[in-house]
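Got a structure here, written out as structure tokens. Questions coming.
Here the complex is missing one protein chain, while the rest keep their positions.
When the chains are written out, they are named A and B in that same order, and each has its own residue count from 1.
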Amino acid sequence: MKITKETIEHVANLARLNLSEQEKEKLTLEMASIISYVDKLNELDTEGIQPTSHVLPVQNVFREDICSQSFDRDTILSNAPSSEDGCFKVPKVVE
Amino acid sequence: MEYEIVIGLEVHSELATKSKIYCSCTTEFGGAPNTHCCPICTGMPGVLPVLNKNVVEYAVKAGLATNCTIAGYSKQDRKNYFYPDLPKAYQTSQYDLPLCKEGHIDINVDGKSKRIGITRIHIEEDAGKLIHDEWETGTLVDYNRCGVPLIEIVSEPDMRSAEEARAFLESLKAILEYTEVSDCKMQEGSLRADVNLSVRPKGQKEFGTRTEMKNLNSFRAIIRAIEAESQRQIEEIESGGTIVQETRRWDDTKGMSYTMRSKEEAHDYRYFPEPDLVPIVLEEEWVQKVKESLPELPEARKNRYISQYALPEYDAAIITSSKVLADFFEAAVSESSNSKAVSNWIMGDLMRILKDKDMEVQDIPFPGQYLAAMIDMIDKGSISGTIAKKVFEKMFQTGKDPESIVKEEGLQVVSDEGALVSVVRKVLEANPQSVSDYRSGKEKAMGFLVGQAMKETKGKANPQIINKILRDELK
């Protein structure tokens, strides 16, 4: 798959990253080289092979529907860069 | 040209679990901002989710009650997008292997029955709440709702009118209430819907381009949004324009919708299997047990009311449309042999009072048994129908039983002949014209005189006794 500057810009937007022109150029080259290496996987015929997302056969892990004490609000907010009135604060969201 | 509206709904319903989907914080509505939170539901570094058992059971119940196939093997996936109400920047949801699929609900519009397909039901987590303050420069974020379990019910695009959409939602709401999967409190956001809508010239096979309207949280808003959006689309097409596939936001105060996200910003959610959660594998035996535990569903109850209590289909449908109301009815008929009167009181005075007082069925402050007691008093002649109406109002105000109200307010029927004779004489004196009308053979005048006597006693007189005295006096 060909990696172009547009690809990089699109992916950077999805990942919420700002890239300088220089970073874009560098990443285009690096990603192209990594992707062409990764394309090596196409040598393998995986037709009909089940993808494995969980390596160990564990299933049905549940917790009982029981409440416990929530955390203190000050603790929840203690690492927030900006907070107000018991809430996290962000720049005005326009919907 | 005549157009046909095509509607599909995505309904989000909050499950009635005690704790959140992946942590043990409470799901209770309200609370000061960020007080129902822990590191897990606020997405702090290093935390891991563990699925609430009841979320699976409730979703399966909803699936079984809507005739879905329950998946033997199901998994959870991450839906990735950035938004301040989503602390992990991904919503744990289900993508290609939902818990339930391929079900249906039968609805009834204008006396015609119609089957609406259910594509799927999957589990997912709710997001937080953004608090916008018009005067402020920023937006505040409250994560109390974060991680409250939801099911998303996706319908097939089978509805063709706002009425059908409303009927579908009402049926669905009733089912979720009956199964106790959700409390469906719309004002608290426990039930909300996204509307997918397109229009096409009547007769055309292909669907038109659809728009999606987000997060409508009242039946009224849904109906209005459907009407406005279908109108907008038709006008757009009529004026030579084309419909753009987009997400629109409904503004209920302005009565119009507007573009939320343009197509260019179309989301690429990068779904992938949630590595922190393991597959859900449901044994048929377990599913069968859940199925057997399902309560009687609205449709079945409606049919039973028709056959067991001889209710008209319309009345039965209204009463069973809400579980609380049906339970109220059931409580009343359990103590009354006059089921017809119970149904009439519910369909008439009860509905009117709820509407006048802007109350919900669950706000009725007395049990159905009290209604039965009141009807019994009417049937025994210890209160009149007129008095009963007053008593019923009082029951709504005070929540007290009818006997106490009648006693406290002195509303007992006066059956003492001696006391009533003077009332009757007074009435006859005041209405010589009616007396002579009666004597000249106009039976109708008797009704008027009885009414006047009842009025004089403020409805407390036993009408049979009044009747008898009148006839005696006029002989």
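The definition used in the following text is that a residue touches a chain if its C-beta (ideal position, glycine included) is under 8 Å from a C-beta of that chain, and two chains touch if they have at least 3 such contacts.
Everything below uses one rule, namely that contacts and distances are computed from a predicted model.
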Next on the checklist: Considering only the chain that is not displayed, what protein name does its UniProt record carry among "Sarcosine oxidase subunit gamma", "Glutamyl-tRNA(Gln) amidotransferase subunit A", "DNA polymerase" or "Cell division ATP-binding protein FtsE"?
Outcome noted: "Glutamyl-tRNA(Gln) amidotransferase subunit A"
Checklist entry - Which one touches the absent chain: B:7, B:64, B:118 or B:141? => result B:141
Next on the checklist: Going by the contact rule already stated, which one of B:42, B:196, B:247 or B:339 would touch the omitted chain in the full complex?
Outcome noted: B:42
Checklist outcome for this item: Filtering B:188, B:276, B:363 or B:416 for touch with the omitted chain leaves B:276
Checklist outcome for this item: Where subunit A meets the left-out chain, the residues are 1, 7-8, 10-12, 14-19, 27, 30-31, 33-35, 37-44, 46, 49-56, 58, 61, 63, 71, 75-76, 78-82, 88, 90-94
Checklist entry - For subunit B, which residues lie in contact with the unshown chain of the complex? => result 39, 42-51, 78, 80, 82, 84, 87-90, 141, 268, 270-272, 275-278
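By definition in this document, only the chains that are shown with their structure count from here on.
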Item to check | Residues on subunit B engaged by subunit A in the complex (per definition of touch) | outcome: 17-19, 24-26, 32-39, 42, 50-56, 75, 82, 84, 130-132, 136-143, 249, 260, 268, 270, 273, 275, 277-281
Checklist outcome for this item: So, in the complex, the side of subunit A touching subunit B is made of residues 14, 16, 53-54, 58-68, 70-71, 73, 76-77, 82, 84-93, 95
